[in-house]
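Input: a single structure, listed below in structure tokens.
Missing here is one protein chain; the remaining ones are kept as they sit in the complex.
So that you can tell them apart, the chains are marked A, B, C and D in the order they are listed, and the count of residues begins at 1 in each.
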Amino acid sequence: MSRRHRWDTDCVMAASTSPPLDLSAALVLAPPTAAEWLVILPVVWCLILGALLVMMRRNVSLHPVIAIVGLAGLVGIDGLLLLEVIRNGPLTMVMGRWLPPFGIAFTADLTGALFALIAALVALAAGVFSIADINDSGRRYGFYPLLMVLMAGVTGAFMTGDVFNLYVWFEVLLISSFGLLVLGSEHEQIDGTVKYGFLNLVATTLFLVATGYLYAVFGTLNMADIARKAEGLRSNAPLMTLAGLYTLAFGMKAAAFPVNFWLPASYHTPRVVVSALFAGLLTKVGIYALIRVMVMLLPVEREELSFVLAIAASLTMIVGVLGALAQSDFRRLLGFLIISGIGSILAGIAVGGPGGIGGAIFYALHSMLVMTALYFASGIAMRLGASASIVTLAGLYRRHVGFAALSLMLCFAVSGLPPFSGFWPKVMLVKAALDIGAWWLAAVLLLAGFLTTIATGRLFLLAYWREQAVAVGETPPLPAATLAPLAALTLLTLVLGLYPEPLLATIQDAAAGLDDPSAYRESVFPGGWPQ
Amino acid sequence: MTELAILWSILLAQVMLALAMAFALYRIVKGPHAQDRVLGLDALYINAMLMLVAFGVRTANTVYFETALIIALLGFVSSIAFAKFLMRGEIIE
Amino acid sequence: MKFLAINLILTVIWGTISASFTPANLLLGFAVGALSLWLIRRELKPVTYPIRPLRLVLLLALFIKELAVSATKVAILVTRKKMALKPGIFAYPLTARSDFEITLLANLITLTPGTLSVDVSGDRKTLYVHALDCADPGALRQDIARGFERRIREAFER
Amino acid sequence: MLLIFLLAPFGGSLLVLFFPSDQRGATAWFAGAIAFVCFLLAAGIYPFVTAGGVLRFELDWIPELGLNLTLRMDGFAWLFATLITAIGVLVVLYARYYMAAEDPIPRFFALFLAFMGSMLGVVLSGNLILLAVFWELTSIVSFLLIGYWHHNAHARDGARIALTMTGMGGLSMLIGLLLIGRVVGSYELDAVLASGDAIRNDPLYLPILILILFGALTKSAQFPFHFWLPHAMAAPTPVSAYLHSATMVKAGVFLLARLWPVMAGTEAWFWIVGLAGLSTLLLGAYFAIFQQDLKGLLAYSTISHLGLITVLLSLGSPLAAVAAVFHIVNHATFKASLFMAAGIIDHETGTRDMRRLSGLFRYMPITATLAMVASAAMAGVPLLNGFLSKEMFFAEAIETHLVNSLDTITPYVATIAGMFAVTYSLRFIHSVFFGAPPADLPKRPHEPPRWMRAPIEFLVLACLIVGIIPGRTIGPFLHTAVVSILGDRTPDYSLAVWHGWNVPLIMSFVALSGGVGLYFLMRSYLATGIEGPPVFRLLQGQRIFERVLVTLSWKWARSLEQRFGTRRLQPQMLLLVFLAVSAAAVPLFRRGFELPPLVIRGIDPAFALLWALGIACAVGAAYQAKFHRLFALVLLGGAGLITCITFVWLSAPDLAVTQLLVEIVTTVLILLGLRWLPKRIEESRPEDIPLRVRFRRLRDFLLALAAGGGMSLIAYRVMTQPTPETIASYFVERAYSEGGGANVVNVILVDFRGFDTLGEVAVLSIVALTVFALLLRFRPHPDSQDIPLQQRVQNAFDDDHPDRNAGDSIAEYLHIPSTIMRWMFPVTGMLAAYLFLRGHDLPGGGFAAGIAMSIGFLLQYMAGGTRWVEERLRIHPLRWMSIGLLVAAATGIGSWVFGYPFLTSHSQYATLPIVGKVPLASAILFDLGVFSLVLGATVLMLIALAHQSVRAPRAHARPARTEREAAQ
Partner (left out) sequence: MSHLTDLPAWAAIAVCGLLLMGAAMTLIGSIGLLRLPTFYDRLHAPTITTSGGTILVCFASMLCFAVLQSRWIFHEVLIIVFITVTTPVTLMLLGQASLYRHRFEKPQDVPLKQGPHAEKDRE
């Protein structure tokens, strides 16, 4: 009961009684290098900026400036991190000095760094776009703080090396996405948010349940540790259940068939820039998590599930693209295109192997860029044509040729036609599918691409080339803030399409790193396993 | 022998408290008015606190104290909120 | 520092909460008390009473006694097979003036089982009390007037 | 060097985009110059490729995919390259005059050059994937070129159909090529060409063949994929002349010829290619006769000629291949010139409808002559190049290659097709240039400008020269091309005009005379001017295509969405939960799931009773949630309380404290919200609930049971199975010694897993922010907009009694309580401080402290009301929140200074006067951040909700008052 005395004497006693056991086993002794700080910096950076923005709620005029500068900084940091990782392997920052698996490990490997960088780029583009899209009231509602924290969540999810911590970041980005989704609180927005919210919350709960089970089975939450222990436990522990739960939870996040309905139900409601952000980030986080868990932690289970995954993937592709064909609302159409893209990525995961995973990663990155850009395009189209439905929308080509050209490129890119970034991952995926002899999967992949071409072609013909029936009014001027990010992203997809070599090489290394996470483990546990 | 007696008596006390809580709960469920339910909740809180104290005696452990204290100090807040809700239809005007 | 008395009381409470009365801790408690008082300084009217410890003790004793008596009474009443109840509300003319006294009185009345103060009239003159056994309101009024109210006045009237 | 072939056109197309749109001449000249440069380049290269020489250029592009930028020019590629560039030059020249002033010229030429580049890419690429890339590029660019006049609906349709067909073909071809690469082990063309046998004997041969043929046949508009070509005629004539006669449609046959050495010569090849070719040859010619549109006629004749080439390639004999190559060239020349002629006619008369055109000879004699020569070549009249290749075709047709029915009918089909060809050529000339002078033409026809005619003159000249002295002109080039395809299998052949009297010659004469006869037989019918051929009019490929497309995209997609794409929440929820249960259960039971036996020992009756109560509360709450919110909320409070006791019982007091505080705050917040919800819903009596609803409820109930059961099963499994060496034990033993605290949970929260905490508090702040933002634009439900009933009654009561002024009721009501509630504030503050300071040693910590403090504020608000409090209290929750977040994050970064990792807590002890030693674990700083953040967030939500009550009555005061008047 000695502890029951005053708290201060108590602690003094605690201090005076020098720690009985030797800490060096459990503590990081060497101070972390600046490079390792790069791992944690993006998240903290976003959080701090978010806090600052909240604090200066009064003068909203400064918000965009700070946010954009901050996002640019984020891009810079992530870029440095990526370079660092490329140069000398995965980096690990251990939280609070406690060595993993006791402390939380933040580990950036190629996959995480790549995703983070592209996400940051997307966010930066969105930040610029938002100048024109988010009015003062939107800023007062706290668009920019939400954006920042969303980025914190996304980046954290990409970087963390700890399953529960992953859950935490999922929550962060989920909640901030609510905030962004209801921005402006129109009726249908709230309606969409309710659906989005409920289903995603259930998914997150599922994730939590699975994680609890995981902890009970493995006795650790550290990914590298789990990856190590998986071999030993595979015999008796029901890891398949874990795999199933995780697949469902993350599949839900990624809007894979048959749990994809929340996406088209909600993505067309919020501000354009918000849906663009979501298109770029949210589903892809789910994909990332799926890759991380199923490929790196539970590879054998992925093998066993691969057929189910493949089925789900094909259905997702088909449902998505058919949905896109059926839509007349520009943004709903795009929503379905996201889904079919997700299907392709899932196909990659199902196929597995460096080819499949690499293709999946590449496709994910490509889709992040292109879908965001397409949502920008939808926003601009709505500005120009004053309508969201491609039935009434027309004559965009005549109104703004440059914009039309950019949109066309994006249409081709999303359909996976050369020379845009969509072509290569498709080739990789088809190749991988053929290599394991999954003809039908390859066929579905290409069929989906083909149908996407039809859908986007229809979109372009109706909304852009078709002349306006009624007399064309004065075309509203396009603020550069809307066109610039669109152009930038489009250019990026074009460049990635023309010269994908460096990215491709990196991605294949990343896939290899997931396939054999020894380097990852090495960076988490430099001196072998702790006793 | 005393020890056994003590144990039993404490256990008995706890059971009684639990029963008390059960009655309170019954009142909550039964109603008939909203205020009855709230009253029941309030009683439930107090009984719970006593239960904690008894628990403390049983285990000679003081971890219960924070909780008991907070119930004693703030347990009435929700009851008040309910009461005011019944009274005014909203609790902060 | 017009809240000194209260602050001291808070300090004592602090000592009690953190179960230690070392000067350091008390100082800390005082600081905390001061802080939390300062936060709501604009809400409170300073109250200053001449403290009469002895009277307080008497009041406390009375309270305990009343408690014991009425508690048993009501307990028996409740546990009876058939409860002979004549509940009702009677108005009690207040002589105590200040908010604090009224509050205290009301609380004490409420705390003693069998009686329950439900309301105060707008002009702080009447206190409405609900009694389980309201056969004879006059007697009840007498009790209160003789008992609590007197003690309270003794303790706090200046 | 070969790279220039690609760089020049693409670069040029980029440059052209920047030309001002009024500079038609300059633009055209620039484009023409580029084309011409390429042409000269090709000419210059010729010496290298003679005699099977191959020019290579390699550049690592994407080694990961086995894709190098390999350019490879052999004779065949050279021939094509020359064709492309030469005709390119001519078409540019032609287009310069053809395009109207209002058309955006730079875009046209940009696309034109881009197409030229990608076409060159197709022929030059020495790597299969590269080939596929350029292939798709041609499809894309042709899409844009066809849709160049996008304001015209036909153009849009044509563009879409073309893109769809060729795109589909390209995709399937891609698979085929990938498969080839898989068989061969390399995508390099050389390697592929080298391993013909390997491919032909591979089990994958058939799929490969089908896939690639699909690509090739769609591209060169072979039956039954031909229909996109006539629709593509909506394009500007130069485009038709270039893409749809000379180059792009040839890409398909080019591919066939390219892969001829590796794929051809098998039964399957013969059947598929031959069948497609023959049917195309015949039907194309047949359809061509009945077109009313000049370009339509030419389009169908193109189709049939492509069919001819295909047939030649199908035969699989070297000579046939020679003929094919030869005909490719010839067809390009005369068909391009014919298209241009048609374009001129269109340009000068304003119509292309043969029913309106006639007797143009007297207006444009020169053009007419040129057209006549060209169409004579098309018809295969001697002394023209068309005649030569057709002769060779007939010769090959007679030859027996494989003994089967198809081979036997070939010559007859060939002759008939030739006859048709003569017919439609004749019709073209006769109906346009002869007969009565035209009536009601949009324009007055006359000769086109000099240079517009020049390309035609040149091409027609080529036809003549090649037709008369083939051996000396085209011979050597043809030879190089053929050699590059056939290698040592090259046969010896003679390009002489005169082979003496032989069967082919007879066939030709039959065709010629028969054609002429046929034309004069059919004149009457044709004069009626019915669009489309008699028999097949109804069967139109594109109609079928459209129907398929519509069914797919519209009907199926729609129905699919209606079936699955429910936009309602419940079914999705149902589905999700169901999936979750199955996802967990199925593998569990497939793997055999044995439950460890349940052992029951030492149940504490009191505890058991408590739990029974808790369960009752929870169930009751769930049951009442829909019908009686307040009740449900009360029960919820009960359940929370039991949980809290349980925590204490299982000696987790820290959790208990937090749980309790959260419980209280939640209750109050929900009550705040409850005021805005519509009044309670009465449960409909059980007997009048429809059966369907009952069923649905039952189903949902069962599902819920399953889910809950599954959860408890997992929990049971988890708790009963032997725990692996976990890190939990580690936490416990380290908590005091290193965490610098005795409260495990708190130490874990702020120290071991402080990072999670950081994330979670960020979540909290975001929630608060969101609630705040949401409520800024809150529009309450109509029946809750008004101030609550009770208040109205009480206000009314006050108003009735003269001795009372408004708001007395509330004043009296709160008189005694508010005194106490206010005095509670400092006490609460102390409690909070206590919890906070002890936090790192005993239950509590920043989180609990923050909540406790916010409860203090809550009390103030309840006692005094919003306005009253905010007059007296300084409350800046947003600021507190952000500061909290900042402090917490900064603490983490702070450890950088000390050279520790993120969020390291260093327990130093500062000695303050009197107070003595105080531990300043930076974890306490972190805690401070958490405290401030939690406080801020909670108060923010509270205020956001409370302000609604302040705003709403103000907004709806008037109706309320009038109602009150009415009440009195």
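What we mean here is this: contacts are C-beta pairs under 8 Å (C-beta built on N, C-alpha and C of every residue); 3 or more make two chains touch, one makes a residue touch a chain.
As the structure is a prediction and not an experimental result, all values here were calculated from the model.
Trainee: Would you mind spotting which of D:I820, D:A890 or D:V950 touches the chain that isn't drawn?
Mentor: D:I820
Trainee: Tell me which residue among C:L8, C:L35, C:L62 or C:L116 touches the hidden chain in the full complex.
Mentor: Here the residue in touch with the unshown chain is C:L116.
Trainee: Go through chain B and note every residue touching the omitted chain.
Mentor: Answer for chain B: residues 2-3, 5-7, 9-10, 12-14, 16-17, 19-24, 26-27, 33-36, 38-40, 42-43, 46-47, 49-50, 53-54, 56-57, 60, 62, 65, 68-69, 72-73, 75-76, 79-80, 83-84, 86-87 touch the chain left out.
Trainee: Which parts of chain C are in contact with the chain that was left out?
Mentor: Residues in contact with the chain left out: 13, 15-17, 19-20, 67, 71, 74-75, 78-79, 83, 85, 87-91, 93, 106-107, 110-119, 121, 126, 128, 130, 132.
Trainee: Considering the whole complex, not just the chains shown, which residues of chain D touch the missing one?
Mentor: 789-790, 793-794, 797, 801, 809, 812-813, 816-817, 820-821, 824, 827
Heads up, the rule we're going with is that only the chains that are shown with their structure count from here on.
Trainee: What's the distance between the Cα centroids of chain B and chain C, rounded to whole Å?
Mentor: 22
Trainee: Would you kindly tell me how far, in whole Å, the mean C-alpha position of chain D lies from that of chain A?
Mentor: 17
Trainee: Multi-chain contacts in chain C: which residues touch at least two other chains?
Mentor: As it turns out, chain C has residues touching two or more other chains at 17-18, 24.
Trainee: Which residue numbers or ranges of chain D touch two or more of the other chains?
Mentor: Correct list: 813, 827-828, 831, 837-838, 842, 915-916.
Trainee: Which residues of chain B touch chain D in their complex?
Mentor: Touch list, chain B to chain D: 11, 14-15, 17-19, 21-22, 25, 28-29, 31, 34, 37-38, 40-41, 44-45, 48, 51-52, 55, 61, 63-64, 66-67, 69-71, 73-75, 77-78, 80-82, 84-93.
Trainee: Which residues, counting only chain C, touch chain D once they are in their complex?
Mentor: Contact set of chain C toward chain D: 6, 10, 13-14, 17-18, 23-24, 27-29, 32-33, 35-37, 39-40, 42-44, 99-100, 102-103, 106-107, 117, 119-122, 124.
Trainee: In their shared complex, at which residues does chain D touch chain B?
Mentor: Per the touch definition, chain D meets chain B at residues 604-606, 609-610, 612-613, 616-617, 620, 630-631, 634-635, 637-638, 641-642, 644-645, 648-649, 651, 653, 656-657, 660-661, 663-664, 667-668, 671-672, 674-675, 787-791, 794, 810, 813, 817, 821, 824, 827-828, 831, 835, 842-844, 852, 855, 858-859, 861-862, 865-866, 942, 945-946, 949-950.
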